[in-house]
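For this depiction, one protein chain was excluded, whereas all remaining protein chains were kept in their positions.
Chains here go by letter, A and B, matching the order in which they are written, and residues are numbered from 1 within each.
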Amino acid sequence: MNEQLRADGSLRHLITLENLPRPLIERLLDRAQSLVRPLGARPPVSRALAGRTVANLFTEPSTRTRVSFELAAKRLGAEVVNLEVQLSSRVKGESMLDTVFTLQSLHIDALVIRDAEPGVPGTVAAHVAPHVSVLSAGEAHVGHPTQGLLDALTIRQHKPNFEKLSIAVVGDIRHSRVARSAFHVLRALGVADLRIVAPPALMPEPGEFPGCARHTTLESGLKDADVVMMLRIQTERIAQADLPDAARYYASYGLTSERLALARPDAIVMHPQPMNRGIEIASEVADGPRSVIRDQVRNGIAVRMAVLNEVLAGRSAG
Amino acid sequence: MNEQLRADGSLRHLITLENLPRPLIERLLDRAQSLVRPLGARPPVSRALAGRTVANLFTEPSTRTRVSFELAAKRLGAEVVNLEVQLSSRVKGESMLDTVFTLQSLHIDALVIRDAEPGVPGTVAAHVAPHVSVLSAGEAHVGHPTQGLLDALTIRQHKPNFEKLSIAVVGDIRHSRVARSAFHVLRALGVADLRIVAPPALMPEPGEFPGCARHTTLESGLKDADVVMMLRIQTERIAQADLPDAARYYASYGLTSERLALARPDAIVMHPQPMNRGIEIASEVADGPRSVIRDQVRNGIAVRMAVLNEVLAGRSAG
Partner (left out) sequence: MNEQLRADGSLRHLITLENLPRPLIERLLDRAQSLVRPLGARPPVSRALAGRTVANLFTEPSTRTRVSFELAAKRLGAEVVNLEVQLSSRVKGESMLDTVFTLQSLHIDALVIRDAEPGVPGTVAAHVAPHVSVLSAGEAHVGHPTQGLLDALTIRQHKPNFEKLSIAVVGDIRHSRVARSAFHVLRALGVADLRIVAPPALMPEPGEFPGCARHTTLESGLKDADVVMMLRIQTERIAQADLPDAARYYASYGLTSERLALARPDAIVMHPQPMNRGIEIASEVADGPRSVIRDQVRNGIAVRMAVLNEVLAGRSAG
């Protein structure tokens, strides 16, 4: 049913949030919540993963997601190695798996993979030895499961009754792994009113995001929303959306204070970062009182600690 | 008065040595001295910064300064993450601060920043949360404070009576952060006879380096000096100095044994590295008995340990 789970129901891989059981999601969120500390406090540190090794396989050296995973692993006592690799299966074929088997033979316990090509984490997970876990850190447009979990945790901290929430996801839904993972986790947690807001050309295929209301104007999409999740727009997508330039995108889809006033008075504003200020979001909103964007980052490391602990610490010693 | 200090007078940031109180400088040098070990001995290792996290934000992956900071932090028990980033405020505007806020939300305690653009460390320091410290690892032509401290420590090991010393700084003073930090720290420590030696086009603006004698010939600048601090000359600056080529620069401003004989017999020779041997310094001098260049490197890690300890270990647990 769900190839990410072990026979005992515990999590082995985390590649997608689709079809993940709600109790497991809630257990991960609960554990992450217990690891959250206020800004300025010491982060939790343990030796729970002492003797374990986590490899970060990223296509670029300096992503913030890489640092978040790296610190999550180190603060649990694991060793971490960073590799810049292109695992793209199309280009390298079996050499992708040879790289993975090499790391496995070096007694690496978890592979954290970011790759621009869809399917790579799943292919790797299908081939590794039983003791190795694969965690997606962003897979093409397909998914970004720890981002989805941190988004859910951030919402829960402010608005714990998911069933009653109206949540608007705004931007380039079509190409967004963040939107897809949010959809999966928020559906599992019972969100009924989940809206996607995008220019027509950046809407997903008709069969995707079932049950979500589709809005092509920001004004209609934001109405009475409890949560506004903004997405990053790639500049090359703006032309694709039949908009002449960034200024025009901002005029139509940028989140300003005025537009935010259409949402509920206590609505929260989220963004996965990095932000294009003045394109998809106004600085006054990004830095304003309803922004929880920095909380998302802080929650992200807690979520990654919870996930690493779940997939690694529960295992028998071998 | 000095925004680098906490209310209790302890050091929070280290961005410039300008106006740093002499007792604080001496405390840092004393602590660094206690951490110096001879070549071949085991370096001091402690857990003073266990649970703390230091992020190295460098624009290049492999600088020796990065390794010096990295080892200083690790030998105090801190976790270290390395990021290659361009924080340049001109190019990225607010995105610089978004990167910084992200790291802050990951519970990073100190940001070690090297950037080619002036003002970046100060801007970052002005915006981070109260528990975060910012350390400059080289800021444009403006300053390189840990270099200044290690230079002062190296001099003190050989010639502790700063008031009586004649010190010549030689090379591209105009563009040198090393020269500026040396000026600040040596003035604070009471050096009266501080000379700057450069081709006219590489002299600083008239108002800079107040009280320093200016020499445009190496011969006059070196006369009876106790300390000769050579600077690295960028090859593109040689033409700017109205000199036809590196050979001509060497003929006029290269430190040879003959020229060194103009200084005092027990003069020491320093260089921040990397050296252009045969351009600003002869190998016979760089490797000769009066060179303390390798001591500078050894002192550098001790200084960085002392600074990290000062800014991080004194803080309350939060």
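Criterion: a contact is a pair of C-beta atoms (placed from the backbone, for glycine too) under 8 Å apart; a residue touches a chain by one contact, two chains touch by 3 or more.
Nothing here was measured: the structure is a model prediction, and the numbers come from that model.
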{"item": "Touching residue (missing chain; options B:L71, B:A140 or B:L262)", "value": "B:L71"}
{"item": "Among A:D8, A:E94, A:E236 or A:D266, residue touching the chain not depicted", "value": "A:E94"}
{"item": "Residue among B:L24, B:A246, B:L262 or B:V297 touching the omitted chain", "value": "B:V297"}
{"item": "From B:R248, B:R277 or B:R290, residue that would touch the chain that is not displayed", "value": "B:R277"}
{"item": "Residues of chain B (touch criterion as defined above) contacting the omitted chain", "value": "37, 39-43, 45, 61-62, 64, 67-68, 70-71, 74-75, 273-275, 277, 283, 294-295, 297-298, 300-301"}
{"item": "Hidden partner chain, residues of chain A it touches", "value": "50-51, 53, 55, 61, 79, 81, 83-85, 93-95, 98-99, 101-108, 129-131, 317-318"}
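We adopt the following convention: only the chains that are shown with their structure count from here on.
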{"item": "Centre-of-Cα separation between chain B and chain A, whole angstrom", "value": "41"}
